[in-house]
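A single protein chain has been omitted from the complex, and every remaining protein chain is retained in its original position.
Note that the chains are named A and B in the order they appear, and that numbering of residues resets to 1 at the start of each chain.
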Amino acid sequence: MKRKSIAIIMAAVLVMSLFVGCGKAKTENSKENSAAGTEAGKTAEEGKTSGEAKTITVWAWDDKFNVAVMKEAAEVYAESNPDANVKIDVVSLSKEDVYVKLQTALAGGGSGIPDIVLLEDYVSGKYLNTFPGDFVDLTDKFDYSQFLPFKVNAVTQNGKVYAVPFDTGATALYYRIDLIEKAGYTEEDMQNLTWDEFIEIGKDVTEKTGVQMIVEIANNKTTLIRSMMQSCGLWYYDMDGNINIKNNEALKAAFETILKMKQAGILFEAESTEGRAGALNSGTVASVVNAPWFISSLRQAEDQKGQWRAARIPRLSQVSSSINASNVGGSSWYVLEKSKVKDDAIAFMQGVWQGNTDFYDTILLNQGAMGSYIPGYATDAYKAEDEFFGGQKLNGLFTEVLPEVIPVNYGGYVAEANDAITTALSNLFEGKTDVNGALEQAEEQLANQLGR
Amino acid sequence: MKEKNMKLLRISIIHVFLVIAVVISVFPFFWMITGATNASVDITKGTMKLGKALKDNWSNLQSSANILQISWNTIKTTVIYTILSILICSMAGYGFEKYRSKGKNIVYAMFLLSMMIPFSAQMIPLFKMAAKGNMLDSHIAIILPTLAMPFLVFFFRQSFQSYPNELIEAARVDGANEFVIFFQLVFMPMKSTFAAAAIYAFMKQWNNYLWPLIVIQSNEKKTFSLLLSSLASAYYVDYGQLMLAIVFATLPIIIVFLTMQKQFVEGIVGSSK
Partner (left out) sequence: MKRKAGPNYNWYGWIFISTAFLLYLIFTIYPAGASLMLAFQGMDGGKYVFTGLNNFKRMLGDTIFLQSLKNTFFYLIIQVPVMLVMALSIATLLNSKVLKWKGFFRTSIFLPCVTSLVAYSILFKMMFSMDGIVNQILIHFGILDAPYQYLQNSGWARAVIIIAMLWRWTGYNVIFYLSALQNIPKETFEAAKVDGANAFYVFFKVTIPQLKPIILLTTIMSTNGTLQLFDETMNITQGGPANSTMTVSHYIYNQSFVYAPNFGYASAISYVVVFIMIILAIIQFGVAGKDN
C-alpha cells in the first residue's frame, strides 16, 4: 500500500511539472510574439531573469567544431558589444537533423525556425530554390570582397549573396612520410603531382610496405571525385545549373583515375567513416585526401605523431584546366527572413565575422576551423608549426591553396548527384559497365531524380 | 539407463543452444560497456578490453551536454506519457470490448488501419498544428500526438476478452457505476496487462526520436535520443563519449524491464488467448 501511494505522488509531481513546464514555454512564446514587450506580457519572473535581452537562436552541428565556433563568436560579441543585450543560444543537432527540422519548419509556414542556421554550400542552393524569400539577402550587409571568391560564389544566387561564408574545405593530400620513405621517395617527390604520378608512387608503396596507398569510403566514393572535379573548375552542374555529367571531361578523368587505383590494388575501400578513421589510425593505409577538419581524426593516433605530412593534392593530367588545389564541402551561416530578431542577428554576424581577425585566429587554434575571411590569413596563427606533421606549417599550406580554388556552381542538388555517382561507380567497379556507360547511367539517374 | 542418458543429452542440448543465444544477445551490451571505458581511437580499432578512458569520456560528455537535465527531460516525458497513454488506451480497449456495437467496430477498424500509416506521412501537418497551438519546444508537444496508440488499444481489447463479463454484470446488479467497475474491479486483477503495456509505452517513448527532433527547439528541452544523434554526427566522432552516452540512455530501460518483466510476461499471456 505504501509503495502504491509513493507511485501516485511521483506521478502527480510529474504531471504537475509537465504543466509548469509548458506554462513556461507559453510565456516565452508570447514574449517573442510581442517583441516590443508590452507591460501585460511581462511577468515578475521574466523581469527578474531575462530583462529585455533578446535571444538569437542558432542551429548547427558538431559540438567540437561549428557549435564551439559559434559559442566562441557569442562570447566575443558579448565582450565587444556589452550594450547589445542579446543572448545567443547555439542549439547542437546532427547535420541531418538540422536539415530535417529546417525543412519541416519552412514547409510548415515558418514557425519554430531558428534565427541563424548553418548550411553546407553543397545543399544551400536547394533551400534557396525551394523556399525563395525565406533567407535574408545579405549582399549590402557585408564587404564580400574580403571573403574568398569561391566561397562567396557558392552562397550567391541570381546575383544576391545569402550567407556569411564560414569554413572552407581546402583539400590536401595527407600522407605518411615514413611509409613513403620506405618505398624510396622523399617529401620533395610528393609535391605538385599528377594523379598518374601519384598512382606510380602508390604502387611502390603498396609493394614495398604492404600498406595500401589511399583510402576512400566505399558507399560514398565521392570525396576524391569531387576534389578532382573542382580542381578542374568543373562540377556536376554547369554555371547555369544544368546537369553536366555525361560530357564532363573532369568527371571522366576522375572515374578513370579511381578505377586505375582500384586495379593497381592501391585503393583501400573503407566501409564507413569509422572504418576510414580506423584504417588511418591503425596504419593500414598511407594517405588520404580531405579537408582541414579531417585532421582531428588523424591526430587521434598519438603514436603516429611526426609521421604525417600534408601536400597539395595531385592534378588530373588529362584535363588542361586542372590545378593542384581544390575544395570539398564547407558551410556558411544564413539568417532567416522570418526571424523576429533579424536585425540583431545581422548585427551580431557583422560584429564578429567581419573585421575581427583575432576571432578567426582563436577558432583556427582552438577548433582548427579555416575561415573564409581573407584578412584573417595574414596573422601569425597561420605561420605556426605543427608537431604532428613534423613541424610543417600546415595552415600556411591551406592559405596558399585557398585563393587558387576555382569557383564552380554547386547547384544545390549535390546529394542527388553524389548518389547517382556512387551507384555508377559501384557498377563500374563490379565490371557491369565501362566509364562512359557509368557516366551515362549517372546522368540518367540524376535527371530522373531532379525531374528534368 | 539409455533413456536417462537421452534425456540428459536433450537437456544439455537445450541449455547449450540457449547459452549461445544469450551470448549473442548480450555480447553487444558487453561491447557497449567496454566501449564506454575506451578512447575513441581504440574503439575504431576494434578493441574488446576494458580501457582506462572512462573518466575522460565522462568529462567530455559533460562538456558537450547537460546530462542531468537531459535525463530529467527524458524521464519526465516518458513517465507522463506512459501513465497517460495506458490510461487512455486501456479505457478505449475496455470500451471497444465490453460495450460492443457496430459503430464502435467501425472506429476500431479505423484504429487498426492507421497503424499502417507511416509517421513521416503525418509529420508536416502535425508540425503545423503544434506551431499553431503554440506548443513548439514544449514537452507536452512530444507527449500529446501519440497518446492514443492503436497497438495498445488493440492489446488492451484482446486482454479484456479474458475478463469475465459475469463479474461486470454482478457489479452492475450491485448498483456500481461503470467507471467504478473499470477502475476498481478490472484494473487490479489485470495488473500484469497494465505492466506489459507500460513497458511497451515506456520503450516507445524513451527511444522516440523523429517527432521530438522536430518539435524541440532548445538545448534545455532535449531528450536522450536527440543527444545520441547529435553526438554521432560530427566531423570527428568521439566514440568513447558516445558509448558512455548510450550506456546512460540504455540503463533505465533495462532497469524498468528487469523490475517489471514478470508482470510483463504474464500480461502478454492474457492478450494472446
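Quick note on the criterion: a residue touches a chain if its C-beta (ideal position, glycine included) is under 8 Å from a C-beta of that chain, and two chains touch if they have at least 3 such contacts.
Here the structure is a predicted model, which is why all the values come from computation and not from measurement.
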Missing chain -> touching shown chains A, B
Among A:Thr171, A:Thr206, A:Asn356 or A:Thr422, the residue in touch with the chain that has been omitted: A:Thr422
Residue touching the undisplayed chain, where the options are A:Thr139, A:Asn192, A:Ser272 or A:Ser321: A:Ser272
Touching the hidden chain in the complete assembly: which of A:Ala107, A:Ala264 or A:Ala384 does that? A:Ala107
Against the hidden chain, subunit B presents residues 7, 10-11, 14-15, 17-18, 21-22, 24-26, 28-29, 31-32, 43-46, 48, 88-89, 91-92, 94-96, 98-101, 104, 107, 110-111, 113-118, 120-126, 129, 144-148, 150-151, 153, 165-166, 169, 178, 182, 203, 206-207, 209, 224-225, 228-229, 232, 239, 242, 246, 249-250, 253-254, 257-258, 261-262, 264-266, 268-269, 272-273
Absent-chain interface as seen on subunit A, which is shown: 96, 99-100, 103, 107, 126, 129-134, 218-220, 269-272, 274-275, 278-279, 282, 284, 412-413, 415-416, 419, 422-423, 426-427, 445, 448-451
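The definition used in the following text is that only the chains that are shown with their structure count from here on.
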Touching subunit A in the complex: which residues of subunit B? 39-41, 44-46, 64-65, 76, 79-80, 83, 123-124, 127-128, 130-132, 134-140, 143, 210, 213-215, 217-219, 226, 229-239
Where on subunit A does subunit B make contact in their complex? 10-11, 14-15, 17-18, 21-22, 25-26, 28-30, 57, 61-65, 89, 91-97, 100-101, 104-105, 107-109, 111-112, 114, 273-275, 277-278, 281-282, 293-294, 296-297, 300-302
